[in-house]
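Here it is, the structure in full.
In this view, the complex is presented without one of its protein chains, the others remaining in place.
The chains carry the letters A and B, assigned in the order they are written, with residues numbered from 1 in each.
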Amino acid sequence: MESTTLAHHLLLAGLLFAVGLTGVLLRRNLLVVTMCLELMLAASTLAMVAFSRFNHKMDGAIFVFFVITVAAAEVAVGLALIVALYRRRGTIQSDALNTLRD
Amino acid sequence: MPFVLSKDSPRPTVPTMPDGLFTFFAALTLGAALLLVLSRNAVTSAMGMILALVGIAADFFLLDAYFLGVLQVLVYAGAVMVLFLFIIMLLDTDDATGSYPWKTAALGLATFFLLAAGVIWLFHWSGAVSPTPAGATPPELSANPAEFTTAAKSFGRLLYTKYLLPLEIAGFLLLVALVGVVSLSKDAPEGQA
Partner (left out) sequence: MPPDFSSLVHWILFLPLGAALFIALFLRRAGTLAAGLSTGVAFAIAALALRLLTVTSADTLWHVELAKLGGISLGFGYLIDANARLMLFVVSFVAAWIHLFSVGYMQDDDARGRFFGGLSIFMFSILGIVVADNLLMTFVFWELVGFSSYMLIAHYFDKDDAAEASKKAFIVNRLGDLGFILGIAFCLAHHGTLNFAELGALKPVAGWPWLLGALLMCGFIGKSAQFPLHVWLTDAMAGPTPVSALIHAATMVAAGVYFMARISFLMTDEVLGFIAISGAGMAALAGLCALAQTDIKKSLAYSTLAHLGIMGCAIGLHRPDLAVLHMAMHAFFKATLFLGAGSVIHGCHHEQDMLKMGGLARKMPVTAATFIAATLSNCAVPFLAGWYSKDAIIEAAHHHNLYLFALLALAALATCLYSARMVRLVFFGPANSAAAEHAHESPWTMTTPLVVLGLVFSVAAGFAAPALIPASALAQVAAPLHEMAFHATAPATLVGGLALILGAFAFRYYGRAAGVDSLHADLPRVYSLLEFRWMDTFYGWVVASVQRRVAEFIAFLDLLLINGVAVRWLGAGIPAVIGYLAGRTLHRGQTRLYALSLVAGTLLLAWYFLAR
């Protein structure tokens, strides 16, 4: 067993990002879509921490701090939007929410 | 040895099995992510998400970012996902009806494999990222880089000296989000559609 390299961690982050992206494209339930978005953000924070560790600098880790903050704020507002949408339209299936068209 | 992505980086050697803990937690995280994406029940998806976040936090620990790992569990997996669960249960949504039409399933699989292949290619076959030889000094990457420590104290010091402005702006951002959420949650006044 060798110690992990940067490549391993970045590979994991990349795969997680890919899974999240697939979820965004695939699922119809808006809540699940939002969760997949969060997964993408988490994957990017993983990559940043990996870089920070392997470059021996702290700047990456600090940036993760801010990413978590922003993600929290974004989730709050996004969920409020979903609730308001549910109140208006009675559904959160993205297929049913298709009136914004020509 | 460069860490930057470049076409001229030397080709890596064939990878061997990495550290056991890392393998375990990586598998856990990926499995949880797949659960998140593929399950029909929204609550099951939320559970998968929590598990994935815990796995990521474990990876943070493996990367010596202890403070961040704790932060991840507390804030992300704790507060944010709990909020999600509240909303899921509030809205009382139906489960995803039926199985996916084959077109959508095919599209989903295709997208995933495309992305995964891209990632793997980028890291293992294009030579863009090469392994560190032990003890080599990483290159200077920013004007005033902060030294790597694992102590939480260093986080605090950095946040309030070098990253003071982003900190203040982040606080402001949270305020704005708060105001936005409150205004979005208000009921429409009487007599208005």
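The rule we apply is simple: contacts are C-beta pairs under 8 Å (C-beta built on N, C-alpha and C of every residue); 3 or more make two chains touch, one makes a residue touch a chain.
Keep in mind the model is a prediction, meaning the values are calculated, not measured.
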{"item": "Hidden-chain contact residue, picked from the options A:21, A:35, A:48 or A:64", "value": "A:21"}
{"item": "Sites on subunit A contacted by the missing partner chain, in the whole complex", "value": "21, 24-26, 28, 94-95, 97-102"}
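Note that in this section only the chains that are shown with their structure count from here on.
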{"item": "Distance between the centres, which are taken as Cα means, of subunit B and subunit A, whole angstrom", "value": "6"}
{"item": "Residue numbers on subunit B that touch subunit A, as the complex places them", "value": "3, 12, 15-20, 22, 26, 29-30, 33-34, 36-37, 42, 45-46, 49, 52-53, 56, 59-60, 62-65, 67-68, 71-72, 75-76, 79-80, 83-84, 87-88, 90-91, 93, 96, 100, 104, 107-108, 111-112, 115-116, 118-120, 122-124, 129-132, 138, 141-142, 145-149, 154-155, 158-159, 162-163, 166, 170, 173-174, 176-178, 180-181, 184-185"}
{"item": "Touching residues (chain side subunit A, partner subunit B) in the complex", "value": "1-12, 14-23, 25-29, 31-32, 34-36, 38-39, 42-43, 45-46, 49-59, 61-62, 64-66, 68-77, 79-84, 86, 92"}
